[in-house]
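A protein chain is absent from this complex, but the other protein chains hold their places.
Lettered A and B in written order, each chain numbered from 1.
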Amino acid sequence: MSRALTFHIGAIIVLAALQFILPVYHSGNLARIMVLAVYAMGYNVMFGYAGLLSLGHAMFFAVGMYGAGLSVRLFDMAAAPAFGTGIIASILFSLGVGLLALRTIGVAFMIVTLMFSQAIYLLILYFNPLTRGDEGFVIPRAVRQVAGFDLSDPTTRYFAALLLFAICLLGMVWLVRSRTGRVLIAIRENEERARMLGYDTWAHKLFAVVLSGTMSGAAGAAYGLLFGSIGASFAEVPFSILPLLYVLLGGPGTVIGPFVGTVFMFYLRDISSSFTDAHMLVAGVALVLLTMYARRGIMGVVRERWAKWLP
Amino acid sequence: MAAVTTLLSTRGLSRHFGGLRAVENVDFDLPEGEIRALIGPNGAGKTTFVSMLCGRIPPSSGQIIFGGRDVTALPAHKRVQMGIAYTFQITSVFSALSVRENVELAVQRIYRASPAALRDESDALLGRVGLEGRSDQIAGDLAYGHQRLLEIAMGLGQNPRLLILDEPTQGLSDGEVQSFIRLIHEVARETTVLLIEHNIDVVMALAQKITVMNFGAIIAEGTPEEIRANEAVQAAYLGG
Partner (left out) sequence: MEFGPHLILAILEGLVQASVLTLTALGLSLVFGVMRVVNVAHGEFFMLGAVFAYGVASSIGGAPVVGFVAALIIAPLLVGVLAVAADWLILRRLDHDPERTIVATIGMLYVIQQVTLMTYGPDAHPVAPPFNQRIAIPWFEFTGKGLEFYFPWGLSTTSYKLFVVAAAIVAGLGVWLLMARSRLGLILRATQLDRETALAFGIPVARVYALTFGFGAALAALGAVLVVPIQQAHYLMGGDPLLLSFIVVIIGGLGSLRGTVLAAVLIGMSNGIISVFFSPTLAKILATLLVAMVLVYRPQGLFGKKPA
């Protein structure tokens, strides 16, 4: 087994052990962090690996979340098929977004994703009778059951979150060392050269958008089903900025980086909220400082200095 | 001698940028196995011409036939997959990746093998162009001449039927130019080579035939001796 694989499996085992060690408050946080980290990992596929900067990832999270949530609310689906519906919705939606948005590059791509995301947010508000708009709705405890497991129980919830996280983490380890993953990196580094090596860069970028959107959507669906609350704030602009922040901090183009960034930002916000309501202040300062002084992020620096093998 | 098949030909190939006729109505034939040099004064349309061959620039009109198939409408990556490899005039490597990763990216498309085999293959190629022992360096840290060699390794790594080299010896030292000439002689046993080159010594040492372009059109074509004696060519260079 390679060092990279050992390291990431080790991280998963540590996370599993932490559930038994940590106080309830923190293990509850960690469950939330793992789901948000999946969202950030999805973001990293596009931004960190394929070099596509999206400013509207909340749309993918929201499509997954509402895909699952509305299946429960409107069609009385059970948790498992609702989760599946959320994922299918995410795949189709990100395919559509990719087909349109990839016609643009650079700044235009950023703004197109921002605009699409804003449209999704507004659509959620517009269809208030179905979505209950800003207020959102709750998925009742009775529905949040899968194969006899109660997803609202903190321990079950923790392990469900860990399961999703582990699948995505190991999937990413595999992807970035696969041929496709290497081509994505090549596109990030020099798209024209990659094309002139015979790679269909457009198809690879589309794949990155769909994978990224699907992972983010899976995170959204899981968030809704595990924590029970669904609301339009998950589709708003600040929620699109969060994964960018997590990834920038943790290290773009590293597999574990998004998780590291999510942990740091989550607790930074948690700590700052004890003395100010302005919890986005920390995010703002972090964004400015990271772009100015630390573009590689935490794990990027770790890789550069100590662990070249880190994928 | 067996009958030679034509690997690449163009018919009436033109490219206009606004009012500028960068390439005008070019008929060009390249037999399989040949080393062909494409020369001409600056701005003669050479780079535009080969950019159309490999699909980086769409032609305004005309036809490109490669391996008996009309590829005019094919996107660049499809043509590369058919065996047209292109090395950029302005060095274009993945400068943040290692030298080996650069070559692996070129090799992995055609060479389905284990990571270890891919690695060995890439290191062997780097040895062939004279970059042995530099596999783990970051490509962007290489000296300019070495980046040119890396480009050539990436071209060879694709095992192409046609290797297009756009001013490959620019920035190479004299010693490096000599090894480049040896390398291309060796490569030409398996591959057809189309070479844009300003260094006339390199052209004379390598080319079996030379095509001369000026003002977007072919003004002469022939063996090195014929070209040397051609008045139109001399006029283009001296008077142009």
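By definition in this document, a contact is a pair of C-beta atoms (placed from the backbone, for glycine too) under 8 Å apart; a residue touches a chain by one contact, two chains touch by 3 or more.
Note that the coordinates shown come from a computational prediction; the quantities given were computed from them, not determined experimentally.
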Could you tell me which of A:I88, A:L123, A:V138 or A:V301 touches the chain that is not displayed? A:L123
Of A:L163, A:L287 or A:V302, which one is in contact with the hidden chain? A:L287
Touching the absent chain when the full complex is considered, from A:I105, A:L130, A:I271 or A:A307: A:I105
Across the whole complex, list the residues on chain A that are touched by the chain not included here. 53, 55, 100-101, 103-108, 110-112, 115-116, 118-119, 122-123, 125-126, 237-238, 241, 244, 248, 276-281, 283-292, 295
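As a working rule, only the chains that are shown with their structure count from here on.
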Taking each chain's centre as the mean of its CA atoms, chain A sits from chain B at a distance in Å of 43
Chain B residues touching chain A in their complex are 54, 56, 75-78, 80-81, 86, 88, 92-97, 101, 104-106, 108-109, 115, 154, 158
Going by the contact rule at the top, pick out the chain A residues touching chain B in the complex. 177, 179, 182-183, 185-186, 189-190, 192-201
